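Encoded as C-alpha cells, here's the structure I'll be asking about.
Note that one protein chain of the assembly has been removed; the remaining protein chains are unaltered in position.
Going by the order they are written in, the chains are A and B; count residues from 1 in each one.
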Amino acid sequence: MKGRFRPSMAWLHTWSGLVVGWVLFVIFVTGTASYYRADITRWMRPELVQAAPVAAAELPKAAERAVAYLETHALKARTWFIGMPQPDRPLLDLFWRTRPGAPPGHVLLDPHTGREAMVRDTEGGDFLYRFHYELHLPPLWGRWIVGFCAMIMLVALVSGIVTHKRIFADFFTFRRGKAPRRSFLDAHNVTGVLALPFHLMITYTGVVALTTFYMPWGVTTAYKGDTRAFFAEAGWITTPRPPVGRPAALAPVGPMIAQALATVPERLERLTVTNFGDAGATIVALFEEPHGLAHTPTHIAFDGASGALLEIRGGDLKPAAKTISTLIGLHVAHFADTGLRLLFFLCGVMGSAMVATGLVLWSLARLPKPDATPSFGLRLVQALNIGSIAGLPAAVAVYFLANRLLPLGLADRGEWEIRAFFAAWIVAALIPLARPHRRAWSEMSMLVAGLCLAVVAADIATVEAHPLRRLGEGEALFLWFDGAMLALAALFAFAARKVARHRGPSRSEPRREPVLAAPAERACA
Amino acid sequence: MTPAILALDLGLSFAALVALCLSLNRHHAEISGTRPSGRRVALLRVLGWAGLALGLLVAGEAEGWSFGPVRWVGALSGAGAGLVLLLSYRPRLVAPAGAAALGLALAGGALLHVA
Partner (left out) sequence: MATRDRPITLRERASVAGRVVLAAGGGYGIAALSAALLSLALPLARPEAVAAATLASFVLMPAIVVAVFAMRSLRRAALMLAGTALVLGSALALAMRGAP
C-alpha cells in the first residue's frame, strides 16, 4: 500500500461518495429544513397562526378533554399519546395505535372545547423531519438505509480529509471564473472544509441519535434485549409498568397535570397514557428539556388508578448516559436560539452543497470527448444528479404549493400533499432523461425557481393574515417563509443562468494549462 | 444578550480569518495586488491564530464552556463562508470588511461589558 495510500483513499472517497450521494443529499436537505420544522408546520396551518396561546392554567382541563375523547374513540389502544398545546400548535394532538400494523389514529382537538379542530389536514414539517431519517419507507428499512449512508458518509469524510492534502493552503480558495471542473472542486472543498466540524459532528451524532437501534448488542447481552429497561435504568425514562390484569377506572387527570406543572418549570409537551382501564395504568408527563446542550427532558409518572406521583426522571444522568444525551442534543439543536439556529442551518446548507458539488464533480470528471457518446453509467449519474439536486427542491416546493392549493375539505388531504410531493419528484426525475443534459440542468433549475415563486404567490393569494395584504400587520412568519422561498428561487435562477451562459465544458478548446486536479479526481480520471 | 455575543463571535472569527487569509501569498495578491513580506506573514498568522483563540476564550467565558465552543465553531463556519464568497466576488473589500468585523466585535464586547 506504500505510496498508494492516498490514491486508494481518493478512490474510496470518490466511489463511497457516489453510491450514497443521492440519499445523503436528500438526508442533508430534509435535515437542514428540519431545523425549522415547527415554523414550517406553523406555515402549513395558516388558520392557527393567530390563535391565542393556551394558558398553563387551562392545561389540566384540556388534558381531561383529551382523555374524554380517547375514552370514546380509542378504547382498545394500549397507549395514548396526547400532545399538549404548544406555542406553535395551540391544539391537542392525539395519537394512538390499536395494534401493530393497523393504521394509527391521529386527531387534533380544540383544547377549549374538546371537539375536533377546524384545521387543514397536513403533516407539515413533520413529513420532512421523518423523511430525514426514515425516507418515507417502513421505519425499519428507512432507518437502516439512513444509518448505512451515515456510516459511509463518515468514511467519505475521513478519506476526503486524507485526500485533500492542501487543506490549509486551499482553505479560502474558490476560483469561480475557471473551468467548471475547477470551480466545482473548489466549491466542494470549501463547503466541506469550512463546515467540517459540523459535518463530522452531525454525521456521528446522527448515528448516535438512534444508538440502540443501530447497535443493540450491548442491550442484548446486558438486558436480554429489553431496551426500555435499559432506558429506565439509565434515567432517561420512567420505569415501565406492565398491565396488572385487574380492571380499574382512571383517576381524574386534571389534578395530576396541575401537580406536574407545579413541580417542573419547563413547558409541558406530551402525556403518555398506558394500560387504560387496568389497575396498572400509568400516566407520564413529558416536559421540554431544561436549557442546556444535553437533550434531557423531564418525565413525571403518575399511577393512573390512584393519581399518586410515582417518580420524576431526567436531568441527573451519569456520565456515559449524559454523553449520549449531549450528542443527541447537539444533533437536534433544540437549544439553539435564532442566531445559532441560523448558523446550524447555514452549515446544513453547506453540507448539502458539498454533497451536490461532489456528485456533479464526478460527472464533470468523466465527460467524454466531443465526438464520443457518453457511457450509460455517466448518463445515469447525470440524470440522477438532476433528479435529486433539482428534483428534491422541486418536490418540496410542490409539497408547499399543494398545502396552499388543494381544496380544504379534501379527504386525506395530508396524504394528498405527500402524493403531490412524490409525483412532482418522479416527474422531475424523468424529464431530464428526455432532454439534452445541460439544457435539462438549466430548465430544471428554472422550474424550481418558478415553483418557489409560485409558492410565494399562492401564499399571498390564499392567506388572509399575510402581512402583504394587511399593510404590514399580521404574522411575520409568512414574510420570513416567503423570503426564504424567494432566496431559493434566486439561487436556482442564478444557477440556471450560469449553466445556460456557459460556453460548454471546456471541450471547445484544448486545455492549455494543466488543470491541477486534486488526487480525488486524478486517481480516477 | 444573544445579539451582542453573536456580533462578538462572528466579528472576531471573521477578522481572524481575514488575517489568516491575508497571510497566504495568493490571497494577499488578490486582495492588495502585492506579495506580503516574510515578517508580515508571520505577524498576520500570529494575529489570526490569536484572534481565533481569543474568540474561543470569549465565547466560553461569556456563555459557559458547553454552549460557548458550539457557538464558536458555528460562528467560525459562518464567518468562513462569508469570507470565501467576498473573496471570490469582491476581493478588494476583504481588508475593509475585516476591519469592520473587528469594529463589530469590539462593539459587541462593549455591549456585553455594559450589560
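In this text, a contact is a pair of C-beta atoms (placed from the backbone, for glycine too) under 8 Å apart; a residue touches a chain by one contact, two chains touch by 3 or more.
This structure is a prediction, so every number in the text was calculated from the model and none was measured.
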item	value
Contact list for the unshown chain, restricted to visible chains	A
Touch criterion as defined above, residue of A:Leu140, A:Met215, A:Ala308 or A:Ala476 at the omitted chain	A:Met215
Of A:Arg246, A:Lys318, A:Lys369 or A:Arg501, the residue in touch with the unshown chain	A:Lys318
Of A:Ala38, A:Val155 or A:Ala258, the one touching the omitted chain in the full complex	A:Val155
Hidden partner chain, residues of chain A it touches	1-9, 11-12, 16, 151, 154-155, 158-159, 204, 207-208, 211-212, 215, 217-223, 230, 233-235, 318-321, 323-324, 327, 519, 522-524
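Methods note: only the chains that are shown with their structure count from here on.
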item	value
Inter-centroid spacing, chain B versus chain A (mean Cα positions, whole Å)	31
Contact footprint of chain A on chain B as seen in their complex	2-3, 6, 17, 20-21, 24, 26-27, 66-67, 70-71, 73-78, 80-81, 83-85, 87-89
Chain B partner contacts - residues on chain A that touch it in the complex	169, 171-176, 190, 194-195, 197-198, 292-293, 326, 330, 335, 337-340, 342-344, 346-347, 350
